[in-house]
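Got a structure here, written out as structure tokens. Questions coming.
Excluded from the complex is one protein chain; the other protein chains are retained at their positions.
Chain IDs A, B and C follow the sequence of writing; residue 1 opens each chain.
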Amino acid sequence: MAANRGVVYLGPGKVDVQSIDAPKMENPAGKKINHGVILKVVSTNICGSDQHMVRGRTTAPKGLVLGHEITGEIIEKGSDVEYLNVGDLVTVPFNVACGRCRTCRDQLTGVCLNVNPGRAGGAYGYVDMGGWVGGQAEYVMVPYADFNLIKFPDKAQAMSKIRDLTMLSDILPTGFHGAVNAGVGVGSIVYVAGAGPVGLAAAASAQILGAAVVMIGDMQAERLQHAKKVGFEPIVLSKSNKLEELIAAVVGKPEVDAAIDCVGFEARAHGANGEEAPATVLNSLMAISRAGGKLGIPGLYVTEDPGSKDEAAQHGNLRMRFGLGWAKSLSFHTGQTPVLKYNRQLMQAILHDRLPIAKIVNATVISLDDAPQGYQDFDKGAAKKFVLDPHGELRKAS
Amino acid sequence: MAANRGVVYLGPGKVDVQSIDAPKMENPAGKKINHGVILKVVSTNICGSDQHMVRGRTTAPKGLVLGHEITGEIIEKGSDVEYLNVGDLVTVPFNVACGRCRTCRDQLTGVCLNVNPGRAGGAYGYVDMGGWVGGQAEYVMVPYADFNLIKFPDKAQAMSKIRDLTMLSDILPTGFHGAVNAGVGVGSIVYVAGAGPVGLAAAASAQILGAAVVMIGDMQAERLQHAKKVGFEPIVLSKSNKLEELIAAVVGKPEVDAAIDCVGFEARAHGANGEEAPATVLNSLMAISRAGGKLGIPGLYVTEDPGSKDEAAQHGNLRMRFGLGWAKSLSFHTGQTPVLKYNRQLMQAILHDRLPIAKIVNATVISLDDAPQGYQDFDKGAAKKFVLDPHGELRKAS
Amino acid sequence: MAANRGVVYLGPGKVDVQSIDAPKMENPAGKKINHGVILKVVSTNICGSDQHMVRGRTTAPKGLVLGHEITGEIIEKGSDVEYLNVGDLVTVPFNVACGRCRTCRDQLTGVCLNVNPGRAGGAYGYVDMGGWVGGQAEYVMVPYADFNLIKFPDKAQAMSKIRDLTMLSDILPTGFHGAVNAGVGVGSIVYVAGAGPVGLAAAASAQILGAAVVMIGDMQAERLQHAKKVGFEPIVLSKSNKLEELIAAVVGKPEVDAAIDCVGFEARAHGANGEEAPATVLNSLMAISRAGGKLGIPGLYVTEDPGSKDEAAQHGNLRMRFGLGWAKSLSFHTGQTPVLKYNRQLMQAILHDRLPIAKIVNATVISLDDAPQGYQDFDKGAAKKFVLDPHGELRKAS
Partner (left out) sequence: MAANRGVVYLGPGKVDVQSIDAPKMENPAGKKINHGVILKVVSTNICGSDQHMVRGRTTAPKGLVLGHEITGEIIEKGSDVEYLNVGDLVTVPFNVACGRCRTCRDQLTGVCLNVNPGRAGGAYGYVDMGGWVGGQAEYVMVPYADFNLIKFPDKAQAMSKIRDLTMLSDILPTGFHGAVNAGVGVGSIVYVAGAGPVGLAAAASAQILGAAVVMIGDMQAERLQHAKKVGFEPIVLSKSNKLEELIAAVVGKPEVDAAIDCVGFEARAHGANGEEAPATVLNSLMAISRAGGKLGIPGLYVTEDPGSKDEAAQHGNLRMRFGLGWAKSLSFHTGQTPVLKYNRQLMQAILHDRLPIAKIVNATVISLDDAPQGYQDFDKGAAKKFVLDPHGELRKAS
């Protein structure tokens, strides 16, 4: 492990695979740690939130190593790691969490108080998330390993389902968190905004939670076709700017039990050629939610959006139809998903063949070197979830 | 009961006490019902949300009989009322609820699906809430009586605490709902925005829920003095437009465990001479809430606010700093309080001398005829909660 | 509707179909009511808890009309019934509930305080449950109809799924309540004790709640074969008196995430030729539950069991290994299921083809006149759920 290579952000629209430092057993402040492990990265996915950086919509610095969706094999461990061993295959939550602060003790690992001096919450390879090196690389260091990692019980079995299990690091728990927060349960009528990978994961989550009907809306035809193919009701947003009518056409009334925003701040107005309109999704979900309902909002909203055309939105201000939400007694549930709250149970569902998430999000394995192409294709809206395979092990496994 | 008198809205800034129809056993559509009771009103309070109408900030029609905070004695009952009797003294939730629809069965009586053809949720004497006649009157009809009403177990005991018990119809459960939704528990550091009656009720609720520190902020000196007198930490909003700093000055850091918005859409910017700025309170609460926190929002936000200076706000649109809330993983809990979810337990707390709410909100008994003066004084910000006494029974009881 | 016929209990081991009174709009105390409806019974099922009476294990009086699992069409309604109409096809929860007391308001309709003078909780056609006439009959009266009944949205669609929908009156919500109480969620490893209809319904509920593995144990081969056929892991209790070992043989360790007791007080010791041993199931579930787990206990335990061989059990006393449960921090969740808490969502799951409960419990339609034979076959352990079809409508529909 003398050498390491990773996907590096080089400025708006540009990423490249370059030589990077080998991971060290130290935190971003340079302090030596004993609670970390070094992983050989077995799989690592490109995420929609990486795109926000790559599109230049954030203040991400050039040179940042990307990647927060990581699955890997332990090749080295610190002296304080007691319950994991070299050779274990593990899933890594995208949140870096200490397991020792008030919020971690409360299972709110998305807002750990210790891993990011700038604010609550840390992540690998992400701007303003604490400076932890990303994992779209051959090797990566994971701190607080006993707390953060979950070991797959049987390595061979896990490798046979690795395209599914790789989704445990982020999008599957993120979609699930959205569904749980929206109050999805057995028999629910559900609408998911956004048919990208997180949207599909939310739809799959609604399904396994027992939903009666799962609709999923998007502007893009290719994504909707894929959503339909894997069993969800597509809602073609380009057809109308009245989401209520599109919903009513499917379920007979303009109302759902549970609504999930898997789009976030780069939302576009509905109807043909919709312009960017950051509050569109939220406002449309208020319109279709039943009285007393809950909105699950895993889609990212940012504090600063310097690239927005809307001046208010540049400072994270949205024009929300909050009065409508209030009149319907809605609640709104936001924030980074605390992956550890859900990944064990979702792993069990995958291992017992109940959740074919790879197929649902159209997992597409590519080499680390093809990552730049993957970023481009994904940005164009390919109905695919790109999984990088730094050591060729996924291609070997299949 | 041939005659009846009540407080009638006559246009912006004008209310009067007039002769009104005697209550009938029928619903607003004119259908005869058997599940109602006629009450002799023992006490009925003026509410801050009545002010929204009287100030002309709503589309309330002239002639509307006001009043949704009602306590009374049953003087007549329909044939379907099985568990209440003539002579019972009862508390009336401000929500009209059928007890038979999906949301009522789920305890969400604030958004009953059957009592208001216009939208979910009904109330007495309120614009767009189903047309039920208000109770700032000598007599009033309450439908679905077995479901909606709670009888005080001992009439004499109840009359001796009637100034407290009269708060069960609205503001005490409303403040409590805000506190519960904000996640207030034993040991919490709490901030309540707004030192009017609902704010004080939220503060009292936080107190009985075990809060360690209860701060309450307002622009108005008289209200803050009263808040301090009854045991809460006053936060003088006119001093600074940085709520964080005011909070830090009390608890040593610019953060609270739980935050409650008891102001609503008529909020003003903080600092001296703040102008109306509908999202100010919400945005400031996001700033001070701890990561992973919850905002309880009993303060009213409206779908239409024709009287607003802000054009967006006229249609219920607010400029919310939602990105900040998202970054902190906050949740937002809105809507009319389902009073029935809380009033029994709050009644018990009052009857056993644990919750001196009358003193806390400065209950001030006046005659029905003095209601117009009460409206005026309250509008000027008097640190008082006006309780109307249509039959002189409160003044007799004390 | 001048005439009526129903299944009548005639003493231990004896039931017969006889002429009975036409249903009246009055409660068991003889008081006239306006809130009831008369149903033409479309389907009504034989339940395991009926068997307790028929076996003579209770103090049920001769002449009692049996039946608490009822689906029917409204043919007459009282003047206070506002949201249902003649002609509506409705599902009837087995609990009689007033919808107006403290526990009903809290969704605990299984322990309604008003419908049974003897204790909390009422049911149709059941000893000590308030004296409401049973529904294994051609016609039956249902009180508090607006509160208790749920109308199927489309009658023709409902008739096409009536074998499934008939399970909404009791066993499906009962199994679901057990699963929910046991903490079953996505990815859970679940064990259900008892492969009768409630056990199968609990297993089906675990499945739709997202369980990873659903095991179901019984002494009886026919039931286990059926359980396997419909997709669950059979646990052959006659093979061993160590449930831990049987579980470990399936999932690799002697522990489950969630355990559900669908047997109740007539439990038998495990192993070949097990004698009746009322605490066996509870004790074995404590042994296999994970630390911190929850036991869902929909299986019936009685306050008095005059027919028991165990003297202590005659007074409802069990020899429970409570110390073991305490050491593992378990919780125990008992009682009649509040059907209304679940039946709407389960109906939606059935109507949208997500829950083929008829197939899972092996619904077997017979005529009203064949009820006595059904009771006998069921008592012998037939792997069937008998559905009575008093008017031949189910046979017509198929």
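In this text, contacts are C-beta pairs under 8 Å (C-beta built on N, C-alpha and C of every residue); 3 or more make two chains touch, one makes a residue touch a chain.
Given the structure is predicted, the values throughout are model-derived calculations rather than measurements.
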Option touching the unshown chain, where C:113, C:184 or C:387 are the choices: C:113
Full-complex contact with the absent chain, from B:351, B:365 or B:387: B:351
Option touching the unshown chain, where A:19, A:59, A:85 or A:107 are the choices: A:107
Of A:155, A:344 or A:395, the residue in touch with the unshown chain: A:344
On chain C, residues whose C-beta touches the chain left out of the figure: 103, 106, 108, 110-111, 113, 119-121, 181, 265, 279, 282, 291-292, 297, 300-305, 312, 315-336
Residue ranges of chain B at the interface with the undisplayed chain: 176, 185-189, 205, 208-210, 212-213, 344-349, 351-352, 354-355
Positions on chain A where the hidden chain makes contact: 33-35, 79-80, 82-83, 98-102, 105-107, 114, 146-147, 340, 344
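The rule is simple: only the chains that are shown with their structure count from here on.
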Intercentroid distance (Cα basis), chain C paired with chain A, Å: 42
Distance between the centres, which are taken as Cα means, of chain C and chain B, whole angstrom: 43
Where chain C touches two or more other chains at once, by residue number: 344
